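Presented below is the structure to which this report refers.
Only one protein chain is missing; all other protein chains are in place.
Chains here go by letter, A, B and C, matching the order in which they are written, and residues are numbered from 1 within each.
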């Protein structure tokens, strides 16, 4: 059965062999999963969020479970972009899949510097810009909540790199499509959504927030209907490709995102529960297409809007 | 053990015997639950959302299950405020608990008329204003997303009723505390939050949204960390009492809301799963207070902020 | 109400019978249903509605595995307890002056088995039953006239095809099954002028009439709740075109 359906997706000059990526912060630097997943079978994977310099992250506890979800407040612990290039990328040489770098900063200049550095590395296929972080020069306002900041940031990054730029949107806004439009006007090649939804769990024994950081980001199955709705809304308003993410744990939900308008999808939290889930989802999408006689995945993108 | 803790909550001139209410749209007109729950044991209950005139509601399917949650798009089907007073209220006479009317309209005038009508009825203790609906005179913009509209609406309603006015906020905004502040400035006696979060489920077989209304409101356990976070944020910004609602299904989560800043809480979807849950939650709160030697529930409200 | 599983057994392809102890607290009308909590925790969140298929020392259900909830239910073991709410709904009304014809399709046959038992053994009346299935492996009853789409057992064709030439004004049909079958029957009833009580399905959250999630469109342009005003409706009440 498998093989006679066309799963490939084009994004700018990139061809993805299938629409399944793995989400930043849930797939390490890829290598950690090579024991469970043939990385070459993936459409691509997105590495842990990188900052210009190494970051230690937040104090523990950093995670807590919620009904069909979890909160995390890792605080973007990472080794920094230079060590990533020196220590991690060499281990990823020779792979036949797309490696996407996820970057964030607290000032436009930081993003730009990282984009410049990563632009030179041929192993990196594209950049995903995490705007769910406070902009220190703008007094701590979140980049991702302000369409003007998203615009300026995207324009600045586009100037220094030829690699496709994906702007990853936060769901903690009133009108996500409006922010997506700002990214599009600024020349973004795609938007990905959703990042985590801010939440809090209280430890009633200690009468304090459970997480040391007080709030954390909600991810996992619980949030998928919100993500699908937001992809649907963004698809109505922008023309650039959408990457759907949020609570995907099986092929059905992946297909819901695709039908709502996503050209590619990312698997996040589900990797923790089953490290082979990404491959199972690729298979599941293929089976669905065979059963329903769909020869190309592109025919399913956004069909809900017809 | 029970009995020696003080569960009462004051809101304006009203005394609630405990902080547990049931949420609008999940408890019918109260009578439906009298088989399962001694209504007099509740802090109070909030009846199904009322409009000025009868509303038929949306076409089915109107509900769909999601991981630890559900979407609903009932479309506010109800018998209208007059029939409610004529047919339903008489059955609720003689109860020793608070009955709160939940009202919504598509224009300020509709809300005001309803408030006038309900103000006359002594059986109604307070009004909860559902602002999660489009304002037709403002071109369909949601009342609840616009602080100015919330302000005007609240002021207008306060003018025509002496009963406490609770403004029920939608979580589908960027900064819910900002909207809460608008309600407070307008003279609202309390705010309740959160209403449902907009979501979508796609039926991949038919390649259409599952609900006839396309989108629906997400409720249930899945959303509780979002509700707790929002109550926490609102508590930092307003002085009027907060009523916490969203995903509460046990005493622990009720206490999380209270500690985050809620003076009262509402139980919604959980009533469907276990119609006696509200009583169990009252008991659970009492047990917690006994175990932890807390003599008055008021001492727990907002403790997380200390 | 936590009831103990007395028997759980596969009776056909993907089809199980579940018998729980009868607390003898109430009577149950044929056509009524229970809301079943699949697990003692919040997943799956909503209760599942299942019709009563038999009522004696035990309360019996027959269910088909169609999704996650029924899958989990099929793995329950005898001796375990399950939380039930009910019974709910209006149930079928029996009219002794009519020719009683039971027409069921697939798992829709389940509530008709209890109806048949009530008519024959409770009311000591006669009825005819026509139960259609896709194929032999899905047949879970030997009672009544059975048909299969592929002719692997009984009459070859649908339950409706089995009886359709034989209906008359005096017939009172009790029907439960897939929507296309019910629509077909509604057309026939209009044509032959016979009565029909039809049991409908809808997605349910509460089962007790408060969520307004389970409505079906009625001829007067209104909605009725399957859980309270149904699940059994006079077919003339229903706006079939909108179903």
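Note that a residue touches a chain if its C-beta (ideal position, glycine included) is under 8 Å from a C-beta of that chain, and two chains touch if they have at least 3 such contacts.
These figures come from a predicted structure and were not determined experimentally.
Visitor: Out of B:68, B:228 or B:285, which is the one that touches the chain we can't see?
Guide: Touching the chain that is not displayed is residue B:68.
Visitor: Given the contact definition stated above, which residue among A:5, A:20 or A:64 touches the chain not shown here?
Guide: Residue touching the absent chain, from the options given: A:64.
Visitor: Among A:5, A:74 or A:89, single out the residue that touches the unshown chain.
Guide: Residue touching the absent chain, from the options given: A:74.
Visitor: Name every residue on chain A in touch with the hidden partner chain.
Guide: 25-28, 32-33, 48, 56-57, 59-70, 72, 74, 77, 220-221, 249, 269, 271-275
Visitor: Considering the whole complex rather than only what is displayed, give the residues of chain C touching the chain that is not shown.
Guide: Residues 41-43, 68, 72, 77 of chain C touch the chain absent from view.
The rule is simple: only the chains that are shown with their structure count from here on.
Visitor: With centres defined from CA atoms, tell me which chain sits nearest the overall protein centre.
Guide: Ranked by how close its C-alpha centre lies to the overall one, first comes B.
Visitor: Give, as an integer number of Å, the spacing between the C-alpha centres of chain C and chain A.
Guide: Here chain A and chain C have centroids separated by 46 Å.
Visitor: Distance-wise, how many Å sit between the C-alpha centres of chain A and chain B, to the nearest whole number?
Guide: Distance between chain centres, rounded to whole Å: 34 Å.
Visitor: List, in ascending order, every residue of chain B touching at least 2 other chains.
Guide: 66-69, 220-221
Visitor: Please list all residues of chain C that touch 2 or more other chains.
Guide: 42-43
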